[in-house]
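One protein chain is absent from this view; the other protein chains keep their places.
All chains are identified by letter, namely A, B, C, D and E, in their written order; residue positions are counted from 1 within each chain.
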Amino acid sequence: MRVLAIGAHPDDVEILCGGTLAKYAARGDQVTIMIATNGNVGSPVLTKEQIADVRRKEAEASAACIGADLIWMGYDDEFLFHDRQTRMAFINAIRKASPDVMFVHGSNDYHPDHRICGEIAIDCRIPVTVPLIETEYPAMARIPHVFVMDNLGGVGFEPEHYVDITDVYETKCRMIRSHASQDEWLNVQYGMDYIEFVTKMSSVRGMVIGARHAEAFRSLPAYPVMGDASLLP
Amino acid sequence: MRVLAIGAHPDDVEILCGGTLAKYAARGDQVTIMIATNGNVGSPVLTKEQIADVRRKEAEASAACIGADLIWMGYDDEFLFHDRQTRMAFINAIRKASPDVMFVHGSNDYHPDHRICGEIAIDCRIPVTVPLIETEYPAMARIPHVFVMDNLGGVGFEPEHYVDITDVYETKCRMIRSHASQDEWLNVQYGMDYIEFVTKMSSVRGMVIGARHAEAFRSLPAYPVMGDASLLP
Amino acid sequence: MRVLAIGAHPDDVEILCGGTLAKYAARGDQVTIMIATNGNVGSPVLTKEQIADVRRKEAEASAACIGADLIWMGYDDEFLFHDRQTRMAFINAIRKASPDVMFVHGSNDYHPDHRICGEIAIDCRIPVTVPLIETEYPAMARIPHVFVMDNLGGVGFEPEHYVDITDVYETKCRMIRSHASQDEWLNVQYGMDYIEFVTKMSSVRGMVIGARHAEAFRSLPAYPVMGDASLLP
Amino acid sequence: MRVLAIGAHPDDVEILCGGTLAKYAARGDQVTIMIATNGNVGSPVLTKEQIADVRRKEAEASAACIGADLIWMGYDDEFLFHDRQTRMAFINAIRKASPDVMFVHGSNDYHPDHRICGEIAIDCRIPVTVPLIETEYPAMARIPHVFVMDNLGGVGFEPEHYVDITDVYETKCRMIRSHASQDEWLNVQYGMDYIEFVTKMSSVRGMVIGARHAEAFRSLPAYPVMGDASLLP
Amino acid sequence: MRVLAIGAHPDDVEILCGGTLAKYAARGDQVTIMIATNGNVGSPVLTKEQIADVRRKEAEASAACIGADLIWMGYDDEFLFHDRQTRMAFINAIRKASPDVMFVHGSNDYHPDHRICGEIAIDCRIPVTVPLIETEYPAMARIPHVFVMDNLGGVGFEPEHYVDITDVYETKCRMIRSHASQDEWLNVQYGMDYIEFVTKMSSVRGMVIGARHAEAFRSLPAYPVMGDASLLP
Partner (left out) sequence: MRVLAIGAHPDDVEILCGGTLAKYAARGDQVTIMIATNGNVGSPVLTKEQIADVRRKEAEASAACIGADLIWMGYDDEFLFHDRQTRMAFINAIRKASPDVMFVHGSNDYHPDHRICGEIAIDCRIPVTVPLIETEYPAMARIPHVFVMDNLGGVGFEPEHYVDITDVYETKCRMIRSHASQDEWLNVQYGMDYIEFVTKMSSVRGMVIGARHAEAFRSLPAYPVMGDASLLP
């Protein structure tokens, strides 16, 4: 199976579905992580160019933890918009990954880049299969199934599906720690420890299914629905 | 796996999850159909006792189509209420079936018996596992996973999971036709053909997943969540 | 009465409110069909220009079935965006039709063009009446009442109003069949028969009101509400 | 047409749909007001028997304003419960009125008697048509269409339909003033003027449709849906 | 200020609002804990009478941690129902506590006793102020403000208000540990550590407001609304 997780910033997919991706990878599925923005405002000390460069390297290290491919879109952090050029770039990138299932941000996520990134990704679900929309990569044969990822605090997010990630929790933490610059940034900006922060969500989602750690998802309900929870690892 | 479908009236589970039960049965799972009321008002010509007797025989014939067990609770049709005696009777009946997964009516179903039957069933989910609640059958070892069934017209019901029932559609129709008295009653009371009626729902649910016929479900989201769509056949 | 149905692609309004439009037309109301995109990706074999040309002719034939006017906006299929130019073009087109009631796509429709088309149309509801917004056609005297159309599979759509279209069902089918290229496209892309597909929705919506075929709508609840279901035919 | 409004207490239907009932009556429809409880705790000075007696006379006076029939159920105020006896009494009373449309309290009304009264009424919608459920009055031929009434403050109530009651506003006020004891009680208990209080709701509902006064309703969405806003006066 | 928290079982209010109660108590407010059932099925080894006795002593010890009063209703665990006798007993008990604010279980809590306990408590909100409803304790002068408590896993619960309980977290844990029998029961029945379990919820709720531990609430939106988050400690 081919799996694509689309995050707005470097580290988003690690936080929201890193364990699930690790499980896919562990069983041999082909995983791609696609990142919309370059994270170029995520530093209290570096320049935009410097931090973008750091973050790309961190994203590569994180993807390498599970042998995932990385697609780096490079849009400006905090300024992702849904226009024709961006739609077309997403269509091309998704076709490159050619996924059976996609993981995307939900529509009521707290961060504008997340919300807009999720909207673009969902709006590409059908166009990626249309041959007359021509991009570098060819049209996909089949609409991918879409899972919507949880958000920070689980605000306004009612899980439909849970993935027990207890056995890959350490891998998820390794992926998270690859984003060392963000650990520092979160400490400066919000005063939080990164791993502890992430673990709060996996603990409470796990509590609901009786597991130590879990990640939570919803299927995009829109027509046509291409699969269900059995596509989860 | 052990499967229990709880309907308010004879024919409810056939309409709402008959195909799914047929798939479980076909792969060797143990299926039980539990019916709360005796259907004793469902006739324009027979007495209450006569129609209740007819309907029990029809329910037995329908269950026999897929080799399912039948639990007949015998409450008065249109007058199911949620009191202590009924709660206890449901606990005992569910323990008799001892299911891994239960199918129940949802809370916004159009018929009061459906709504109340679903409420009682859901409220028994935890008590069935409590040893100090003593009934004829012993406490179950594990809380069953609960799937909420669709309703007529799909009013206020947003499916999470779909089961493609195309290959067992004929079996579902056989189960439906076992309830011959209702075919007549629906014709007299509402002027509808039974199979055509049921097929409208399976057609539109199937349309969403690209199948000829499907049935739709939601998982009960309440803590603790014991499973997911992978428990569906 | 003047009626305007705004669809994203040629064939959308036929599928979602073709029967209702046929009823309006049959009783003498003036009906306009406005189509946002040119459908220029809807073919597995033709070029963009060729298929757009075919689809315009099909849309004209369909509108002719009920004597409706056609407004062809000509935006690129799959790439409708909500910008100032498009907003202004919609204001002008709506003023041309000068409707008492408008039918539009809902906000959680499955297709991005549908969702965005509906958003633009709704956002024009008030500006069309503002004299200082100058377009080719003059400002309308009154805000139109807005009905939101159903979607494929009825996903996330809870009907408020139903129109029994049984007596105009054949006319609706004629309108659908006018879009012959899409019948072919749906067969190639999804393997479905067009009329059968459309009939699933009208059957299940009709089931709820005891009619053979029906179409379902909601009124836009936003202030000011200009009318109600009595505006339906 | 035959119209039945079911309120939990004397004065409820006047507040929530008094204007609408006045419009029905004015055009010649047969209106019945059914009141579940006897209002026997609604006084700071009288005994239960005294205030119940006063309130029945007030209810009769109010009904007389529009020539409506009155059905007085006489349950204890604040202690309406949904049991078999009460369900049966409601079935009989509804059959007596034999309505084409019913107005009922909604499920999230602020007062337990309102919520429970609405639930019982809705749950009788189908049983009233079943011949084998025998009561003093015979089974009705057809399920009535159900409109859910607004609540105080409009909390959690999203209107679907509005009735412009500007031209019958004075009649509504006369009906309200028939409940003189409640005017006094509200002044003692909450310090409010009755007419002013009621007028706040009709003003804000009217504001949405551009009328001086309006009342707001939803159709019960449950299967089968028997009509729509065109049943409103 | 007078504060009343109403839980279905011994330990429920400690889990869901123990920290908040500790804050009220610490600032001098009068706190009462009212417990609907006697917890008499909560043991794998004791008899019903034995475990009920143990749990009452534990509840007293827990209340003593913060100097709260305890009202022990003594209904059978797992069999709380909403009937007239229970409604009246709740009215009397609430009047005894005479609260300015009440904390109650929400309507979609996972456990039937929780759901029903919350429903009864909310339905008493108005009757407690009605003089003609006579109980041992006199009618209250004012309707209390109602806060709805969170639930396990936060399923279907969208917080409106958060209370930072970091500084009373140890007190909350002491209250929880007073229920030693449940620690054992949870270990036997579900295999979980009690404090760790409770801490998952306070951690994730705290995460949203940037605190180490928090508890989450909603105000009951029903008319009349008597206060807001400023009533929280």
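We adopt the following convention: a residue touches a chain if its C-beta (ideal position, glycine included) is under 8 Å from a C-beta of that chain, and two chains touch if they have at least 3 such contacts.
Computed from a predicted structure; not experimentally measured.
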Partner chains on view for the chain not depicted: A, C, D, E
Omitted-chain contact residue, chosen from A:2, A:48, A:96 or A:177: A:48
Residue ranges of chain D at the interface with the undisplayed chain: 152-156, 158, 190-192, 197, 200-201, 203-204, 207-208, 210
Chain C residues that touch the omitted chain in the full complex: 82-84, 87, 122-123, 126-127, 129-133, 221-224
Residues in chain A touching the chain absent from view: 40-44, 48, 51, 78-79, 81, 108-112, 115, 151-153, 155-156, 189-190
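What we mean here is this: only the chains that are shown with their structure count from here on.
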Common touching chains of chain D and chain C: B
Same or different contact residues where chain E meets its copy chain D, judged by the half mark: different
Farthest-lying chain, centroid of Cα atoms versus that of chain D: A
Over-half contact-pair match to B-E, picked out of the listed pairs D-E, C-D or A-E: D-E
Chain B and chain D: spacing of chain centres that average the CA atoms, whole Å: 35
Chain B-chain C separation of Cα centroids, rounded to whole Å: 39
Distance between the centres, which are taken as Cα means, of chain D and chain A, whole angstrom: 52
Residues of chain E engaged with two or more neighbouring chains: 152-153, 155-156, 190
Every chain pair meeting the contact rule: A-B, A-C, A-E, B-C, B-D, B-E, C-D, D-E
